[in-house]
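All protein chains but one are shown in place.
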Amino acid sequence: MVIKERILSLGLVAFMVAAMLYGLWRVKNGARAPAIRKIPALEALSEMIGRATEMGRPVHFTAGTGRLVDQNAPIMLASLDVLGKSAELCARYGSRLLVTASDPVYHAMCVDAVKTSFASSGDAEGFRSEDVRFLSDTQFAYAAGAIGLIEREKVAANVVVGSYGAEGLLLAEAGANAGAVQLAGTINMNILPFFVVACDYTLLGEEIYAAGAYLSGDGPRVSMLAAQDYAKVAVILAIVLGVVTFSVGSRAITNILDTFGK
Amino acid sequence: MITKDTGVWLAALVTLATYSYLAKENPLFRMIEHFYVGIASGHAVAMAVVNLRDLGTRPLLGGQFIVVVPLLLGLLFYARYLRRPALARLPLAVLTGIGAGTALRSLPGASVLAQLRATIVAFNSVDNIVLALGVVSVLSYFLFTTPQWRAVRLASDLGKVFMMVTFGASFGATVFAGHSLIVGSLELLLGRWLGVLPK
Amino acid sequence: MRQVYVAITLIVTLLVAFDGYVRVDVVTKAAAELKNWGIILSAFALGLAALGLFTLHLGRISRRTPEWPYSAALLFGLVWFAGAGTFIGTTSPGYVFYYRNLLQPIGNAVFSLLMFYIVTAAFRSFTINKWQSATILITAAFIMLGSVPVGEVIWKGIPEISGWILRVPNTAGQRGIIIGSAIGGVAAALRTALGLERMRG
Partner (left out) sequence: MTMTANTRRLIYVLFVIAVAAPMVRPVPMPLMVKQETRDLYTRIEQLKPGDTVVMCFDYSPGTATDIHAAAVAVFHHLMRRPGIGVIGVAFVADGPQFAEQTFATAPPGKKYGFDLVNLGYRAGGENAIAAFSQDVQKTFPADIEGTPAGRLPLLSKVKSARDFALVIEMSGGTPGPAEWIRQAGQPYGAAIGAIVTTVMVPPNLAYLQSKQLAALLYGLRGAAEYETLVGRPGNGLAGMGSQSAAAVFILLAVAINNIRRLVLRRRALPSERRPAQ
């Protein structure tokens, strides 16, 4: 009954289910979640915020104009982890953090994340709700507001992680104009190259999700990441094996893929 | 010759009002931008209504009573306005299930295995070697929890180079897409409105 | 109650997913029905987004916030297009007139503002100060010149090199990203289906 050509696809799904459940089971039984590799852009975050503190100038965070309802939702949620970490560092160093949002729901989540981070760093008093601002839900009105803020407040560290259209270029440009050190990350392929060129540190695409899991330190989330890694390793091995056998003239792997791997 | 067509005049004027942003952020632009958000979502609503007519109310009147279920579920999205926000999670549960099912049905075959299959090439030409190395190294860059042996680190560094080339291609392409958007506005302003473009 | 939602999501996911893996008549029929439900629910969700916009800006007008005239413009446009499109139809000549002469030109102009930023950004911030920028800019230069006729005029080799970059290293890079994010997508779908997605907000 299982469609023959689809056996390998089904196998891939089953493999990932098994890897995920196994990882969760291990974490539940007290095993340590696997370590996440160094993410250079994140290492820079504390240095950036430290520099801002020394200069006595604020830190700005923006996740752009992505909404929480469409395919941008995962990236917007992951950006909250970066915001949480930024807030924690600001609270620790005594730096001012400005946050601008363009989605009412996302704004509420930002307030929550910043408040929690300040409280958990023992500086609940340091949280100022007027520094977490909802500017506008239209793209350019938001951009104009955020740019004005970046320039007026002479932001020294600009964290630009989220989902962007044209406003991404404007925000990064404004940050560079203000002399800020910038950390940027997005999955939008037409904005990401610009970020790599114009910003000091970048999270490349999917790296943001890893950064989120890394920052949250949440065992189950890290083990989910590990399950994806297993699947990627399997694909890599299949390619290597396939290329080697194909090069010496064997069609074994390609035949299997053509028969069962649609 | 400047046109006498009122529609073209309207289109030209709103285009100029939008481009006024390039000189300075101004109230007229802000007005146009808000208006645009309004009409764009108004249009989406009108199109959504047609969907409900064709797949909801018409079949219902035609005797297909099963569509009562999705119609009622859909109405629950609006439970927030009846002070019962929790009920909106029911249609959301169905919709996310459909999304997840669609992904599980189609991603492994079309986006993983088919792409994997196309990477299995004989190591007998520069193109083939670059292709296979590129795919493997970029995938290595996205390995986050595996032991970072020297080979993995080397592969992921190479992956980063491949990604920069990829970004360069995307960047070069972005410049063009944007440029042709300007061509669209200029065709309107110079061609249909002012009539100075050759026919 | 949470368990009920999780169970519903799981059942729907399994039906839609298995439709692609097994040949069972009941599953195929159920999946076909569910796909139609998905269209209906998505249509309702579109309305919900518009209603959210409507209430947000109505609130601003009634509170007379400094931006209220802009909110009024937004509401006017929303009600006008939604009303006209629904009652006289989106294919009626009147509706098409305003679509073509308002929505279409503004949409085109708003999107093309991006282009102008790229031009100035190219002038200001695209400096070759690290190997990443250098790689991106050199690649981009070849792609740009390779895609316009003038590139062929400057040097015959340009379209060839640009074609090779697109066909070989770019394809490899894109493929790595496609496979990686597809695996990420499968994992996300599994988390949703199994109710492991942490509820936030």
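Letters A, B and C mark the chains in the order given here, with residues in each chain numbered from 1 onward.
Assume contacts are C-beta pairs under 8 Å (C-beta built on N, C-alpha and C of every residue); 3 or more make two chains touch, one makes a residue touch a chain.
Owing to the predicted nature of the structure, the values given are computational and were not obtained by experimental measurement.
Student: Which chains here would be touched by the one that got left out?
Tutor: A, B, C
Student: Which residue, A:8, A:146 or A:181, contacts the hidden chain when the whole complex is considered?
Tutor: A:181
Student: Given that one chain is not shown, which residue among C:79, C:119 or C:161 touches it?
Tutor: C:119
Student: In the complete complex, the non-displayed chain touches which residues of chain C?
Tutor: So the residues of chain C touching the missing chain come out as 20, 31-32, 35-36, 38-39, 41-43, 45-46, 89-91, 96, 99-100, 103-108, 110-111, 116, 118-120, 122-124, 126-130, 132, 137, 141, 144-145, 147-153, 159, 166-167, 170-171, 174-175, 177-178.
Student: State which residues belonging to chain A touch the missing partner chain.
Tutor: Answer for chain A: residues 40, 71, 177, 181, 189-190, 200-202, 262 touch the chain left out.
Student: If the missing chain were put back, which residues of chain B would it touch?
Tutor: Answer for chain B: residues 22-24, 43-44, 47-48, 50-51, 53-55, 58-59, 98-99, 102, 106-107, 109-111, 114-115, 117-118, 166, 169-170, 173-177, 179-184, 186-187, 190-191, 196-198 touch the chain left out.
To be clear about the criterion, only the chains that are shown with their structure count from here on.
Student: Which chains share more C-beta contacts than any other pair?
Tutor: Looking at every pair of chains, the most contacts join B-C.
Student: Any idea how many Å lie between the Cα centroids of chain A and chain B?
Tutor: For chain A versus chain B, the centre distance works out to 19 Å.
Student: Where the CA atoms of chain B average out and where those of chain C average out, how many Å apart are those spots?
Tutor: Computed value for the inter-centroid distance: 2 Å.
Student: Listing for chain B: what residues touch at least two other chains?
Tutor: Chain B, residues with two or more chain partners: 21, 30, 33-34, 37, 104, 108-109, 112, 116, 119, 132, 135-136, 139, 141-142, 160, 163-164, 167-168, 171, 173-174.
Student: Which residues of chain A are in contact with two or more other chains?
Tutor: Only 6, 9-10, 12-13, 137-141, 193-194, 196-197, 206, 232, 235 qualify.
Student: Inside the complex, what are the residues of chain B that reach chain C?
Tutor: 7-8, 10-12, 14-15, 18-19, 21-22, 30-52, 55-56, 66-67, 69-71, 73-75, 77-78, 81, 86, 89-109, 111-112, 115-116, 118-119, 127, 130-139, 141-142, 159-169, 171-176, 178-179, 181-182, 184-185, 188
Student: Residue numbers of chain B touching chain A in their complex, please.
Tutor: Touching chain A from chain B are residues 21, 25, 29-30, 33-34, 37, 104, 108-109, 112-114, 116-117, 119-124, 132, 135-136, 139-146, 148, 160, 163-164, 167-168, 170-171, 173-174, 177.
Student: Which of the residues in chain A end up touching chain B in this complex?
Tutor: So the residues of chain A touching chain B come out as 6, 8-10, 12-13, 34-38, 137-141, 144, 189-190, 192-194, 196-197, 204, 206-207, 210, 213-214, 222, 225-226, 229, 232-233, 235-236, 238-240, 242-244, 246-247, 253-254, 257-258, 261-262.
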